[in-house]
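Note that one protein chain is taken out, while the other chains of the complex remain in position.
Chain naming follows the written order as A, B and C, and within any one chain the residues start at number 1.
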């Protein structure tokens, strides 16, 4: 089992993540990329800015990765979250897992993403084309 | 909406597929790679050989892609299946989709894979290290 | 009688021993009937034939489809791609 967890200000190299997860013991690799959407509902996004409480974010990502690994038989896993300013189309997060079987790889990757969205201390601020900025803090 | 369906004897360039699926209208990209596993149960695989009834395989892949696109709001989709001889670790199939939201992207990619495994006329022959070859024809 | 051809893939081709078989069959033979004829000719094909799909002239068809002169039938055993 190999594992890489990273917060970064650089663009995310998803090709390298997939190659790192490739292994003869896996029949399935699933890569998820979260990308910045230009339109959400009726709101337009000029750019997003991501901020993290890095030490706790890294620890929490590691716990999520470890829990998923034992639950889904993950062979290799990489999670990279980008921080700083991102424009529409850019990748904010990438999660890549390899598993012996495909149902597990899909379930693992999706559950990891759900957990990240719930508990990892990372926040985004949306800036509209009019220059209005709002930190996003979900209410549920 | 853009769509690419391909059967090929060349290695699959998954990075290019992801970049082709990236769009400002999507918040999620999911890439699935099927890779050749060295061990299945107690059986060892030296290599696989994939064969297709190409005209029908391509048509069927296109139908699957079109159905998934309207069902899950896919923005861009690429499906590439490799044919010929593949060794453990190599990619036999890659499916990449982008959708506005992540739950749809996961569901679409997984359902496309399930359909492909059911209906697309492509077959694999397993060759063991002892040189024994068997075409795989599922019994259910 | 009409002339048709049947193309075989994967394990079915190995059993039949060739890619393509030219056959003379009664006009308006159904795919289901053709399948029975093939099993008669190649008993080892039975297990694959019961789960096979069929295409005629590169279009997937149901087993009640009737064949006409020069049809090319594809015998598609259970698939294992992906």
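One rule holds for everything that comes next: contacts are C-beta pairs under 8 Å (C-beta built on N, C-alpha and C of every residue); 3 or more make two chains touch, one makes a residue touch a chain.
Treat the numbers as computed from the prediction; the structure is a model and nothing was measured.
For the omitted chain, the shown partners it touches in the full complex are A. Touch with the chain that is not drawn comes from one residue among A:12, A:74 or A:113, which is A:113.
Although one chain is hidden here, its contacts on chain A can still be listed: residues 34, 50-53, 55-57, 59-60, 81, 92-93, 113, 116-125, 135-139.
As a working rule, only the chains that are shown with their structure count from here on.
Overall, the chain located most centrally, as judged by its C-alpha mean against the mean of all protein C-alpha atoms, is B.
Each chain gets one centre point, the mean of its Cα atoms, and the points for chain B and chain C are 26 Å apart. Each chain gets a centre from the mean of its Cα atoms; for chain A and chain B, those two points are 23 Å apart. The multi-chain contact residues of chain C, meaning those touching 2 or more other chains, do not exist; every residue touches at most one other chain.
Counting partners per residue, chain B has 34, 113 as the residues that reach two or more other chains.
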